[in-house]
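Take this structure, written in structure tokens, and hold onto it; I'll ask about it next.
Complex shown without one protein chain; remaining protein chains in place.
Each chain carries a letter (A and B) given by its place in the written order, and its residues are counted from 1.
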């Protein structure tokens, strides 16, 4: 596949400095680019790679334009990373234009009482249960389950292995063991939501679990019942959110962050990878809590001290008392 | 759907204060209940919600009965949360009574040498392999795999994406790399076990991995080969249990707790979310171990000190020595 630079400019804007008939044959990182590649520079940290790149054309900001090597064309854009994102989308569209066939794969199991928009794609071996809805232009990749009564909005992408609407984890304790609380709610997913491979979102106990517009969830994520996740919040892989957590808009969660149940997280909160959120957060900002990595022998030493910090503090108090008495 | 209050009392007991012909049209939390809702109050912490609820009827304990608003009916039960659990089950039964069709979905792949009880339900696109057994009234939701020779007891629920009986992770080191140890055991699951979406339980290396009666596992859980999990133990989402761990009865594990291999955990042990269990536990109780969350700047400060706790302790010892010498 190849795309003319002129075609890109027509579609996506930006100003081109170079030959509009130059054929882009691939999109590459700056450092591995070849003369037939289109590359981009977004982070000024990688500026040094610009000087030595072999790329036939580079997407740059106005400030970087003067640093583009003499032999390379460039596209100048105020936001090169966003421009690059749009190039990948255009590239993908050209690729798939040919092989769009049946929108609902014959191997998918779609319940007669499910409502799938005529423009939605349901991939091989997916299950869409009774009363479920899949909105316009949404795409369930292979082996996705959308459970009874659950709703998926428009332009969503659900990757393979996703499970929407399994039962929330609800049991009443009883002398003979746990008594199941039937989960009578569903899951409501807004528009432009993307959900990664093998991620699961449980249905609510009584009301619905809600994922607002523009939320992006990576792979292997667990969202408990009754959660509410605000618009445009993004979570990296392996994150877990316990039941009934209410998470604001425009938040980000690093990989394997964990959020306990019934907490409220404000808008614009950013949680670092590997951090456990054990209390509600009302103030925007970056929050962190993981034990620093060390050579094992060093960790053993500090961990032993951590276990006995109470003793250490006591000794310090004794010393303070003695020293104060002497003054 | 609607259920008469009188019908509930007939089925589930409890004493009704109100009109038995009142029609419950939904089950709701106290705070969002409407005049057609049935709600419940279990945790006295939420007592204040009782005063202002719009619920047509509330399930309460005898102590709370006097606080029910004048306009609302109430059902008095010694264990309102358990009563509520049973109401959800009754509600679900009425819902599904109509749409029970084929017990084994035609898209499921059930090996001719598998033994599925005639009352068990096997959902769409499930796989039940040779020699596997599924007991009476058990339900495999969509896209579940039960591997060769593995057994699922009675009244179990396995949610979508569950994998029972993948190979345990066993390799012998060798100069040329890892040599696979074929996993010759299976998985044996007792009665009344529920297993959440995308959870996996590996088959044993030689003997079987065993999950006893009444165990409840949430989503995205990993149980390694040869584990033995005692009756009525419950694990929240994203928990991992390494191979050959032996876990007692009536334990609970918070989300993302991790248990190392070859450990023994006593009955009635409770592990907090995000905690790593690195040694056997012989005494019942609550155990915790996660780094407390802080604003990132504060965490950076304390983490730097944690890395150097050895130095801090040394300084403290020096001071103690000096102070002692002076006395």
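We take it that a contact is a pair of C-beta atoms (placed from the backbone, for glycine too) under 8 Å apart; a residue touches a chain by one contact, two chains touch by 3 or more.
Computed from a predicted structure; not experimentally measured.
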Listed residues A:149, A:198, A:226 or A:244, member touching the removed chain: A:198
Among A:14, A:161 or A:185, choose the residue that contacts the chain missing from this document, as touch is defined above. A:161
Hey, which chain A residues sit against the chain that's not shown? 26-29, 32, 79, 81-82, 84-86, 88-89, 91-92, 99, 105, 107, 123-125, 141-143, 157, 159-161, 192, 194, 196-198, 213-214, 216, 218-220, 231-232, 234, 236-238, 254-256, 273-274, 290-296, 299-300, 303, 306-307, 309-310, 312-313, 316, 319-320, 323, 326-327
Across the whole complex, list the residues on chain B that are touched by the chain not included here. 107, 109, 125, 127, 129-130, 143, 145, 147, 161, 163, 166-167, 169-174, 177-184, 198-200, 202, 205-207, 220, 222, 224, 238, 240, 242, 256, 258, 260, 272, 275-279, 285-292, 294, 298, 301-302, 305-306, 312, 315-316, 319, 322-323, 326
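In this text, only the chains that are shown with their structure count from here on.
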Quick one: chain A and chain B, Cα centre-to-centre, how many Å? 25
